[in-house]
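Note that one protein chain of the assembly has been removed; the remaining protein chains are unaltered in position.
Here is chain A:
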Amino acid sequence: MNDPIIRFDNVVKRFGDHTVLDELNFDIRKGEKVTIIGPSGSGKSTVLRILMTLEGIEGGVVHVGGEPLWHEHGPVGLVPASQAHLHRMRGQLGMVFQQFNLFPHMTVLRNITEAPVKVLGLGKAEARDRAEELLELVGLSDHAQKYPHQLSGGQQQRVGIARALAMRPNILLFDEPTSALDPELVGEVLNVIGQLSEEHDLTMLLVTHEMRFAREISDRILFFDQGRIVEEGSPAQLFTSPQRERTREFLGSELDRVLAV
């Protein structure tokens, strides 16, 4: 319980000349629910994409479950990770995408069973039972045989969550899961995520602009700006008495944004 399940150790990420993450350090403990907030372009999504191995890093070390993610132990120190190592490490993580990224050519049920069958080697019947449980969890039992385009955005995102959970990850990453949704569909997705946050074993790392929701479900908030953590703390601390001027400014602008809607 004390060892961090995720550790960023002086992680540097650049896109060309632009430094997205600037010697970033933070830890997340097993079972912790952490929300990253911050202005767009501050590198919050990049943190998730690095963890999901969608983006490499230029410096430092990322640890997941006590093992380096983008490196392997070589004869003398760390060497860049092989595909086999990345494949093994990826099994601990799951991701929910802003644009859902469901497979449009598969039914809802097959979206959820495909990876457990092909990647984990689960039997078809077992994968199906598990998928039906997950569909019940996200409230979509009646939609198993539909194709993604026949569902609303909120329903698609709930399938996205079920699909990620079907791989039984230890860590679930949410990359702005409600940003692409019409306002009236945000609630149903947040409800499902809120329900998941009560699972004590699941570590959750969430990037969102839904401040009230972040406050409700998070154990800890990280405020990002320009590739660094400006301030972190419990939701009560960070939202009610932010210490830094930059944090106050950001929270003020978010409040304006919400009130303007």
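Quick note on the criterion: a residue touches a chain if its C-beta (ideal position, glycine included) is under 8 Å from a C-beta of that chain, and two chains touch if they have at least 3 such contacts; residues count from 1.
Throughout what follows, contacts and distances are computed from a predicted model.
Missing chain, UniProt protein name, picked from "Deoxyribose-phosphate aldolase", "Phenylacetate-CoA oxygenase subunit PaaI", "Ectoine/hydroxyectoine ABC transporter permease subunit EhuC" or "Phenol 2-monooxygenase P3 subunit": "Ectoine/hydroxyectoine ABC transporter permease subunit EhuC".
Note on the undisplayed chain: of the listed residues A:Met52, A:Leu137 or A:Leu251, the one touching it is A:Met52. When the whole complex is considered, the residue among A:Met167, A:Leu181, A:Met211 or A:Ile229 that touches the unshown chain is A:Met167. When the missing chain is restored to the complex, the residue among A:Gly91, A:Gly139, A:Gly153 or A:Gly233 that touches it is A:Gly91. Checked against the hidden chain, the listed residues A:Gly56, A:Pro80, A:Pro104 or A:Gly252 yield one contact partner: A:Pro104.
Think of the hidden chain as still there; on chain A it touches residues 52-54, 87, 90-91, 93-95, 97, 99, 101-106, 114-115, 118-119, 147, 149, 163-164, 167.
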